[in-house]
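Shown here: the complex without one of its protein chains, the others still in place.
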Amino acid sequence: MTPVIETRNLNVHFGGVHATRDVNFKVAEAELRCVIGPNGAGKSTFFKLLTGQVKPTSGQILFRGQDISDMQPHEPGRLGIGIKTQVPSLFNGLSVWENIWLSARRVNTAEQSERITRQTLERVGMTAYRDTIAGLLAHGLRQWVEIGVVIAADPPLILLDEPAAGMSDAEVARTAELILEINRQHALVVVEHDMNFIRMIAKKVTVLHQGAIIKEDMPDRIMSDPLVQQIYLGKKPH
Amino acid sequence: MSAALSFGIGIALLLGLPGVLDDYTLIQITIYAVMSILGVSLGFIWGFGGILCFGQAAFFGLGSYTYAIAVMNMGDSTMPFLLAIAVPAVFAMILGYVIFYGRLSDVYMGVITLTVTLILFNLINSTAGPEWKIGSAALGGFNGIPAIPTLNVPGQPDNVLSPKGLFDLTFVCLLVVYLGLRMLISSKIGRVIVAAKENEQRVLLLGYDARAYKLFSFTLGGAIAGLAGCLFANWGAFTSPTIFGLAQSAQIIIWVIVGGLGTLVGPIVGCVAIQWLTMQIGTQQIFNSNLVLGAILVVFVLLVPRGIVPSLGSLAEWTYGRLRRRKASSSMPAARAGAAPAMAAAEEST
Partner (left out) sequence: MNLALVIVIQVLYAMASLVIISAGLAVIFGIMKVINLAHGEFMMLGAYATIGAIRLGLSLWVAMFVIAPIAVGLVGVVLERLVIRRLYGRMVDTMLATWGLSLLLVGVVTSIAGNTTAGVSAPLGSFSIGTYSLSGYTPVIIAVAVALALVIRWVLMRTQLGLIARGTMQNPDMANALGISPSLVYSVTFAVGAALSGLAGGLLAPITGVVPTMGAAFVAKAFITVIGGGPAILAGLVSASALFGAINQLATFVTTPVFGEVALLVAAIVMLRLLPQGITGRFFKGSL
């Protein structure tokens, strides 16, 4: 089975910094994968490589077998990769409805888009805010709107960069539910910091350290791994 | 102001004014309408497309020169009319391709369009000798091209437009451009254009090729400016290189800022106001028009950055809102606050 997204010997250098080292990463269709690592591990860089915002120095990135290593910025979205960036990126001057509609409309007719926008609003729980201007919403709500924007186009792969950032505990739980629900039909790669959140959603976790993958496994095994503990907490392994 | 209201006013003026005014005044109003079309072209690409073109006058000039040269060579004005729209559009498309597909930022957009206008000015200004002609039309250099034949009824080269006829045509063009742009803005293409201005990164992430949308807006803006240029050449039966000058480009920008960026009616209001003001200034000696226009531009940028129409619109909303606030509960966030940027303003005002 072709992985929905795969990287082969992926490397990126910025000046003297080897930010991503020889990464071989595979995610299957409808899989949910979390990518974690301490600050400076290269999570953001890796995310940007997957979204095409950063171009690799060497190696390949394949989406359903197709090489996407060197694309124009609009092509990942067009191919079916939904992207939610770390800093929420919405049309702040437009309403929640209009934000989601623009995403739905790219892949649907005008009539279908009306229906899909309505359904998406329900899925992310933002129906009450449909006419609110996105820029006026609180941070947590904006994150959900952005998730709605991403799923409205029904992409096979969704990349989320810190979807739970800046959220209250209740919001984090709700986001976790949402992600699991989305996972029923879409593959997701979630880059995250928040360990609690990871535990709520993860089945398989990839750990990055200094740009390279040091471990990939189930969350419990990752948490109890001495090497992982060391790089996160500075504890020496016994 | 809703679109229907604006359109209604437009039709009323179109039908009513010729009955009320004499030919001379109609001619004065015609130039306001011609320049309004030009203003709307910039108002669209800037206020809705986010493209600040410092050289919109280039397309205006190309339209007027293309019409003049073509009609002097061809006799019948139908083809020249179409060429006057097509040539600037193609030019805009090429220039737009260089700028948008080269991923140059806003600042460079301004400099490059300014530069292009200067190139055209320099080139055409130097074509004064008799050897500079296209077909039977002499370019005239800094003297310009005089005695440009007026538009005629298609197929009947001798049946040219009267002043009233030109007034009608110009007004109809203005209404068609206005309505057409209104419709475009609420269509899918228009919404993507506005969204790209709002947040280009997000539009790209959604899979829309923002460059293509910008190129489309810019080309359309060039075509509309070219139409205005053609009508201008007809209005005065004359065109000259000053049309490519910085002064002309500055004027268009001032109309849009004063009238209101982000609306379609704003540029029209700004254009009429400034043109009228310029005429009034011309009749007295104390204040120079550059001085007044410059001061207006500075004052507006500093104090009234949104321009007349949106500011008046906000004032109306604020007043209305105060009257209503007694009833409304204070826990609901204001859905469309007065500070709503382009899209909301575009939907509510014109």
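Should a chain be cited, it is by its letter among A and B, assigned in written order, with residues numbered from 1 in that chain.
Following the convention adopted for this analysis, a residue touches a chain if its C-beta (ideal position, glycine included) is under 8 Å from a C-beta of that chain, and two chains touch if they have at least 3 such contacts.
Note that the coordinates shown come from a computational prediction; the quantities given were computed from them, not determined experimentally.
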In the full assembly, spell out which visible chains the left-out chain is touching. B
By the document's definition of touch, the residue of B:S187, B:N290 or B:T319 touching the omitted chain is B:N290
Sole contact to the chain not displayed, among B:I9, B:V111 or B:V176: B:V111
Touch with the missing chain holds, among B:L52, B:A223 or B:I308, for B:L52
Just the residue numbers, please: which parts of subunit B touch the chain that's not shown? 52, 98, 102-108, 110-112, 114-116, 118-119, 122-123, 125-126, 246, 250, 253-254, 257, 286-299, 301-302, 305
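Note that in this section only the chains that are shown with their structure count from here on.
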Using CA atom averages as chain centres, what separation in Å is found between subunit A and subunit B? 43
Could you list, by residue number, the parts of subunit A that touch subunit B in their complex? 51, 72-79, 83, 85, 89-95, 98, 101-103, 105-106, 110, 131-133, 136, 149, 153
Residues of subunit B touching subunit A in the complex: 188, 191-192, 194-195, 198-199, 201-210, 333-337, 340-344
